[in-house]
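Just dropping this structure here.
One chain of protein is taken out of this complex; the other chains stay put.
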Amino acid sequence: MKLPAAMSRLAAIMAALSVLGAATPQSAARPSGAPLQQNGRATGAAPNAAAHAPQDAVAAPPAPRPVAPTAAETGAPRPWPEPLWLLEAPSGERAGAEGRRASAQTVRRDDGEHRGHGATGSGEAGPAGSSSRPAGDGMESMGGMGFSRGAARKTVELWRGSDPLNAAKANMDQEGLSLQVLAATGARFGAPFARSENGARATVELTDYGFYNAAVVVRTVQGGVLDVQIAQAELLKGAMSHGGRSEHDPALFKPTIDDAAPFELVREHAPDEMLWTNIRSGEKAVFVVRSFGAPVAGARVTLATQQGWRKTVTTGKDGRAEFMLIRDYFPDWSDFNRRQAGVFLVWAEAEKPQPGALDGRRYATTRYQASLTARYYPAPFDYTSYGYGVGIVVFVMVCGGLATWIYRQRRTKPYKEVVFDEKLA
Amino acid sequence: MKDEIELAKRATPITASAPSATVVSRSEELSPYSRSKQAREAERVLNRIIDDFDDNPQAMQYFYDLFRRVHCRGESIAAEGPRIGTTCIQAPEELIYAMGATPVRLCNGSYHYDQIGAEFMPAKSCSLVKATLGMLTSDNPVPRVGKLDLVVNPTTCDQKKKASAMIEEMGHPVFNLELPNVKESEASRLYWRRSVRQFAEELRGVTGRKLTRKNLKAALARTQRAERAFRAMDGFRRASPSVLLGKDAFLVVNAYFFDDLDRWCEAVETLNGELGERLEKAVRAVQKKAPRIVFTGSPPIFPNLKLPLLIERAGGVVVSDETCSANRMLYDMTAVDEWLVNDMVDSLADKYLKPCTCPIFTKNEDRQRRLLELVRNFSADGVVYQAFAGCQVYEMEQRSVARTLNEQGIPMLYVETDYSPDDEGQLSTRVEAFLESIKTRKRMRT
Partner (left out) sequence: MRNSPESPAVSALDWRVLAQAARDAVNACDFNRVRFWLQLFFFALMVYGGFAGIDLGLSLPTFACGYNQTGRPGVCYLLPLQHQLALPPRVLFGFAGIGVLTGFVVFFLWFIALNKGWCGFVCPLGAIQDWITALRRRLGVRFSRYSQKSFETLSWIKYVLLALMIVIPLGIGAGYFSHDMSAPFCMICPGRLIIPAFTFDFRQFVIDFSTPTKIVMTVLGAMTTGLFFVGSFIKKRFWCFFCPMSAFHYLLSKPAAFRLIKDGDKCTRCGDCYSVCDLQIKEIADDVNEPQIMMEDCIMCLKCVAACPETGALKAKFAGLTIFESTEAGFMKRMQKGAAP
């Protein structure tokens, strides 16, 4: 048909659809997230009183959770302190009301609020990804070009506690705490921690794509022991796989290792991981404990999920600790949210008999504790099915083929259409 | 110009010797037929074709001899397989060839048969139909078509349509090929495709063979060879002045009615070769100032080449035509997308229906455009429109064609005639006047 006719046809259809859309009630959006306490992490689940606890005090956990036995219990002078850890707040570049949400956990307007959530630090979360991406998620939030061109703003909060669900925000009891960030290019910069409601937070701007190794170090000497607590965060300025060539540079896909750090915990990336991370239940989470870049053997690494499951392994010569993330999201099916993020906390502990003095206080031995957090998602095979997919394709092919064949056969029978036999050569 | 040479080169096989045909003395022949009125009529026309013009191409000798043998001496042409008579060009001959039969075009140009047919046809009937029926009524007609296993009669004009029943009465098995009278609609396209398929079924019954990919492809290739040879030959008439006269061109294409296909192709390819040479050597068939005419209308069929001969004897040259005994028969080529039988047959059907400019259709815009395009392409100076008396469709279309040509400033001569030789004198006067007026116009323009 001619062009003006085509245009008017399209306009007519769109007008009809708009009227239809306006007339129908709003589609059932999913109920707001966090349906289950266990699966969601409501703001400040722990009593706020814990926020003002003294520096080393462990937040009062209402429910006793088993704590991995530390070397301390076997006779060392003091138990290991509760781990100090950083949690990345889900504020993306599209700062605004959503960004200011204090919740460290994802709270959704509907099930698909795809801005500012997800384990990826990128403002465009949940993009095309590695093998761990939920199938069908597709390019969910390819919000478009231009947004990732600017600097990504990341905010981290300081928490304390060995149980992610029941931990409390840590006080900024030490002045001058600053977040040190190492970029993949080797550049270093820092950001100071500022007091926020009940806790401390720091904000950094990441300009280049890649994984940034951020850490804040708290040193305390007590009873002749120097406790070095390193709260780390792996910050990502990521992007979807389209776009500039810079995002395809494989060097950017690797974790950033700090060779100058006396002790650190690094998450080992999957071989097909690119500039986005989506850790899933059912996958292995692998961490490497390093000291000045070299792997540390014999360190104790514990992983604790927010559901309370935890496991401790000891690193071997290669410094690796492997954990299988168990499936722990069991809502009612109608409440299932495939983007339900849980938080897990992993920390490594190692002791070095290294005497010294800090601020005039002497110590005989040093205990290092490095922590890392990440968000994990339900495993795709929990809610997707290849069988059904392929089955439907094949079914439609067969039915369609059969229907066509029957139709064509019938046309020759009563009417006596003449059809020539192609089989004759 | 280069195109024609290139086409000729491609069309000419290297084994260029014309199929054997010795020059035969024209006078006495011993068979009783050759002394009949009909034979003499044919001989007279043939002699005029040969003698009234000098320097006929050598390769035309094959055709002269062919017509002499077939029309003047009454010889028959061998044909393979069953013989399927056709009364119209719309009967897809590729299907006939594919099934191992031979198509024979029954349309007749002999005044002798015209008179026979007039005995049982209405007075005001088309000469062509009368002649054809007259021929079919006769016991051993010339050209000797032999025993016809089937006569395929597309339902085209009224008179041919009604002739169907008469032919059946004469004892020939007839198949009515249903041709739609409207060609623009989708329904007509589908209808025609179904007709062609039914025709193929009918042929299967007659020949006992099935249509297969291989035999249909081979048949298409054979007719394509004929079409290519024809187009190449036609191309030589584009030259100004033309390298080939219309009377020869008509003869060549009329030979297609009954001659063996491959032999005909070879002969035309030889002719094309010779024409190519003539073109290079600047040997022309007419003088430069000869008015170039496009001939349209009721088909001139040997021996009724009265009007074209008149035009050329008066100094004009028929450079192209839009008639179903010449150009329309061989011009259109089939394009096939998938070389599977079902697709080939559909493509074939479309070729016979869609570009057809026969006046039996409701609208004739395609015919008008074709005429304009022919005039343009062949640099023609005028159009001669022949309508047989009694041919209602051609007579009715005259007005619109005249108007279209008039708008473009192309002179047209409308001639109503029939097979009888009585009006030759009057016609030649009119034709000469027409040609003269064209020459005057050309002179005035330059």
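By letter and in written order, the chains are A and B; residue numbering begins at 1 in each of them.
The rule is short, and it goes like this: a contact is a pair of C-beta atoms (placed from the backbone, for glycine too) under 8 Å apart; a residue touches a chain by one contact, two chains touch by 3 or more.
Note that the structure is a prediction, hence the values are computed from the model and not measured.
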{"item": "Absent-chain contact - pick from B:75, B:168 or B:343", "value": "B:343"}
{"item": "Among B:165, B:182, B:218 or B:433, residue touching the chain not depicted", "value": "B:218"}
{"item": "Touch criterion as defined above, residue of A:194, A:326 or A:394 at the omitted chain", "value": "A:394"}
{"item": "Option from B:228, B:247 or B:284 whose C-beta touches the chain left out", "value": "B:228"}
{"item": "Chain B, residues in touch with the chain not shown (by the definition above)", "value": "1-3, 5-7, 9-10, 13, 184, 186, 213-214, 217-222, 224-225, 228, 231, 276-277, 280, 331-343, 346-347, 350-351, 353-355, 366, 369-370, 372-373, 376"}
{"item": "Residues in chain A touching the chain absent from view", "value": "1, 3, 6-7, 9-10, 13-14, 17-18, 21, 26-30, 94, 110-114, 128, 133-136, 138-147, 241-245, 248, 336-338, 380, 383-386, 388-390, 392-397, 400-401, 404, 408, 419, 422-423"}
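Simple rule for what comes next: only the chains that are shown with their structure count from here on.
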{"item": "Approximate Å spacing (C-alpha centroids) for the pair chain A, chain B", "value": "83"}
{"item": "Chain A contact footprint on chain B (complex, rising order)", "value": "194, 197-198, 200-201, 210-214, 340-342, 345"}
{"item": "Chain B-touching residues of chain A, taken from the complex the two chains share", "value": "417-422, 424-425"}
